[in-house]
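Take a look at subunit A:
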Amino acid sequence: MQIQIDPSSGAPIYLQIVNQVKYLVASARLAPGEEIPPIRTLAEQLVINPNTVARAYLELERAGVVIKRHGTGTFVADNPPSVSKAQRQKILGERADALLTEARQLGVEFEEVVELLHARNEKMNPANA
Partner candidate 1 sequence: MNLRSPSIAIAWEIWSRGRAGFLGIAGLLALGAIALPFMRESARWTNLTSATAYALTAVVLVIGLFCVHFTEGSRKGGFGSFPMRLFNLPVTTRSLVATPMIYGAVAVVLVYLLCVGLLLRHVDPNMPLLWPCLYLVFGLTQFQMIIWSLPESRYLKLLCLSIAASIITFGWMFFVPTIVTGALSEWGYTGDPAVFMRRLLVALALTGPAAYVVSWLRVHQQRHGLTTRSAVFAAWWDRSIGELLRRRTPFRSADHAIFWREWRRTGFILPAVVVVIIGLTCVPAWLAGGLSGRATLGILSWLIIAPLLFAVVIGRGLSKPDFWSPSLKVAPFHAIKPVTSGQWVMVKLKVAFASAALTWALVIYLAFIWTAFVGDLQGPEAWLTRIRFYCSPLECWLLLLLAPLAAVIVTWRCLVMNLAAGLSGSKLWYHSLNLLTGVGMVALFIFTIRRSDGDPDQLRLYHVWPVIEWLPLILTAAVIAKMAIAAFAWDNSLRRGLVSQRTSIRYFLGWLLMVAMLAALSYILVTNTLWLRPLLMLMAVLLVPLAGPALAMRSLAVNRCAA
Partner candidate 2 sequence: MNFPSPSSAEAVVSVTSLSRRFGTKQALDDVTLHVPRGCVFGLVGENGAGKTTLIKHLLGLLKAETGRVQVFGHDPVADPVGVLSRVGYLSEYRDLPAWMRVDELLNYTRAFYPKWDTQYAEELREQFGLDPAQRVRSLSQGQQAKTGLLLALAFRPELLLLDEPSSGLDPVVRRDILEAIIRTVAEEGRTVFFSSHLLDEVERVSDQLAMIRNGRIVLHGRLDDIKQNHRQFVVRFEAVLAVAPRFETALSLRGTGREWTLLCKGERSHVLAEVQACGATVLSEQVPSLDEIFVAQAAQRQLKPAA
């Protein structure tokens, strides 16, 4: 499990870990039932305070993303809650904003952008055209 943290970014470190683990689970890089590193190992790997890692794991447990089994370790939950619709909208909405802003700056019309999206989608999934 590869996680990057940036202590000076402003977001609390434990929150960065929580978000990244959630993302990894949502993008299937962490399979259900897969073990995530113990608190101590992750703390040593990232060179951060183990309490911070513990807090992140607690948050994840509370959110139902991971399950802690006493003695054996911490594992990704079998039915991790999927990212809610509102969250999905938020993530994609930010990407859409960036795309539209760039298009406006380059002087590309909205219809052209839509056409472009169709074309790219076809290229990626020819079966679903």
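To be clear about the criterion, a contact is a pair of C-beta atoms (placed from the backbone, for glycine too) under 8 Å apart; a residue touches a chain by one contact, two chains touch by 3 or more; residues count from 1.
Inclusion criterion for the candidates: all candidates are chains of the complex that A comes from, given by their letters.
Treat the numbers as computed from the prediction; the structure is a model and nothing was measured.
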{"item": "Touching partner of subunit A in this complex, picked from 1 or 2", "value": "2"}
{"item": "Contacting residues of subunit A [partner candidate 2, same complex]", "value": "7-13, 39-40, 43-44, 46-51, 54, 58"}
